[in-house]
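In this view, the complex is presented without one of its protein chains, the others remaining in place.
Presenting chain A:
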Amino acid sequence: MAKISRRRALTLAGVGAAGIAGTGAAALRFTADANAGANPDPVTGAVAFTGAHQAGIVTPAQDRLHFVAFDVITKDRDRLIRLLKEWTAAAARMTAGQDAGEIGAVAGIPEAPPDDTGEAIGLPPCALTITVGFGPTLFRGADGRDRFGLAARRPAALEPLPRFTGDTLDEALSGGDIGIQACANDPQVAVHAIRNLARIGMGTVSVRWSQLGFGRTSSTSTAQATPRNLFGFKDGTRNLKAEQEELLREHLWVQPGDGPDWMAGGSYLVTRKIRMLVETWDRSPLAEQETIIGRHKGSGAPLGLSDEFEEPDFTAVGADGEPLIPTTAHARLAHPDANKGARILRRGYNFVDGSDGLGRLNAGLFFIGYQRDPRTGFIPVQRSLAAQDEMNEYVRHVSSGLFACPPGVTGPDDHWGSALFA
């Protein structure tokens, strides 16, 4: 029964699954294509799980996100390693469009709970990627304890983030020992992935916080159009792209010699939940919105220019003698020129967590940024934004996370964190 795909499980399930077969049928062809053809459909097909780097970083940003941060509640190092092995196996299966467990959602004995929760039966892989990272607290707890004998292996780059001016962080929504990002082009597939990992982890880890996201707010490939964030602006025009291998080596992937060997080929992940005060933003004049961002709302072009991808001219001045792109504009402050060349690969998502009880949308941007070193990546950029960005009037940073994402899993005998725990 091993390695059964969800598609196969569906046919075997027969009459009992009749209710879902109708919806599954159309999707099934994609799975079959993905497995058979050399060029899987980029929307519904499978993304390779193994490789030099983890999938889900330069993978063309999918449309949906389920991110979760876990606290490790066991004290037993072997039990944690066992979980990482089980998680890796489940992640490999799920990204291929199979059930989380070897038995599956509907093929086990009636008396046992299924080893897959079943809500993805009949759905294709939907470009699911599952990316794991380790937080600073896994290496040394808040009380300074070396929890799993890893303290000496903590990279210097994994120093907890400093407090930025204006941060209104909720501790219960921040940090975590292990962060897992699941991205897919179907929200049900992303949720299924996280739900099954949480189920497998019960007793070893505990969910600390999680976040759903929709509508990618960045492009990570030149093949993708630039999406819009909830302020209505194009976001990620100048983002690092999968095709820019030279820049990725320089800014994204940890290089040998950067720190401990176990991180070579990995990347550092920063998450920030940024609540947007959309109601007040929506009341502000178009011209003010554009000067805050530094770009035209319609085209996404830098102020004073007409094409989205034109290089902004920060020296241009208007008729009043003031810079066309204000010194406090978001695009200027975030630009590599203002940050000693620092560049981050962003793959954030919009979120709406319903309303907040005052009738305001509880909405914003779940920022996700990957970089070779947060000390030269996110930290200086955010310091500058926190101090000067005019946009701060309309945003609140409520959650923050930092995770060291190890390199990719090399094959069936490898598992997440194998080099860290070796």
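Everything below uses one rule, namely that a contact is a pair of C-beta atoms (placed from the backbone, for glycine too) under 8 Å apart; a residue touches a chain by one contact, two chains touch by 3 or more; residues count from 1.
One rule holds in what follows: contacts and distances are computed from a predicted model.
Entry comment: the absent subunit's protein name, as recorded by UniProt, is "Iron uptake system component EfeO", drawn from "Inner-membrane translocator", "sulfate adenylyltransferase", "Iron uptake system component EfeO" or "AzlC family ABC transporter permease".
Remark: the omitted chain is touched by one listed residue; of A:Ala107, A:Cys183 or A:Leu197 this is A:Ala107. Touching the missing chain, out of A:Ile73, A:Leu247, A:Leu286 or A:Ala316, is residue A:Ile73. Mapped onto chain A, contacts with the missing chain fall at residues 1, 9, 12-19, 73, 106-113, 172, 199, 202-204, 206.
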